[in-house]
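Apart from one protein chain that is not included, each protein chain of the complex appears where it belongs.
On to chain A.
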Amino acid sequence: MYSFDIERPKSVADAVAALGADEAQPIAGGQTLIPTLKQRLASPSKLVALSGIEEMKYVRRDGDTLVIGGGTTHGTIARETAEHFPGLAGLAARIGDPAVRNRGTIGGSIANNDPSACYPSAALACGATIVTDKREIAADDYFQGMFMTALEEGEIVTEIRFPIPEKSAYMKFEQIASRFPLVGVFVAKFADKVGVGVTGASNDGVFRWSEAEQALGSNFAADAVSGLTAPDASDMISDLHGTGAYRAHLVGVMTKRAVAAAS
């Protein structure tokens, strides 16, 4: 990797200040950024490590909402959301391996918006709110395509607020090499609606499968998905690991299985 300066602020305010420098880049666990740096594919002059900011590490319940600090690791989320939000706990528990889960953070994942990241599907399905150092952004407005978000330069994801569904589950079909989701579907059933977030599949990044949401809204059963037309294969990613048609098909299969598994 190229050499760079690193700062380790202790507060969000200090982090925001540090990120004001030219070519400064936040590092929030580094599970994507460190491999990129090692390959010399990025050359930030300064890294601002968010891992020392204790005020961004928490999981707490606030009425019908689960509130998670942006600096919380997948491992912590897997443990601490298990009681109130098992669907999200199950998602977090199956990200990467223990080393990844103990370094990687939800804020880093949400900010990077990798098209194969797991959390964005949950955020969309639940209608989560992404909180930054500056503002609150609805999930529907936040995710704007592969690696694209509503974040501005230097803006930090400090918190994610998930409305807690009655029932939920995440089903991912793993790409055989990376074991990132080839297709991952998060299904969240609320009293008045059902959310279906799909990751890994689309050329446009994470998306809501609205046809399935409507069908499941009136009948929350795996069979309700069976009659639906799969998303348009031409909009799906086609690569070494699967054609667009295969991914489109898997969206249906994983949605059904998530509905069946929802608890």
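Rule of thumb we're sticking to: a residue touches a chain if its C-beta (ideal position, glycine included) is under 8 Å from a C-beta of that chain, and two chains touch if they have at least 3 such contacts; residues count from 1.
As a convention for this text, contacts and distances are computed from a predicted model.
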Chain not displayed: protein name in its UniProt record ("Carbon monoxide dehydrogenase large chain", "Outer membrane protein (OmpH-like)", "Sulfate ABC transporter permease subunit CysW" or "histidine kinase"): "Carbon monoxide dehydrogenase large chain"
Identified contact with the non-displayed chain, of A:45, A:178 or A:210: A:178
Footprint left on chain A by the chain that the document does not show: 3, 39-40, 173, 176-178, 182, 240-243, 246, 249-250, 253
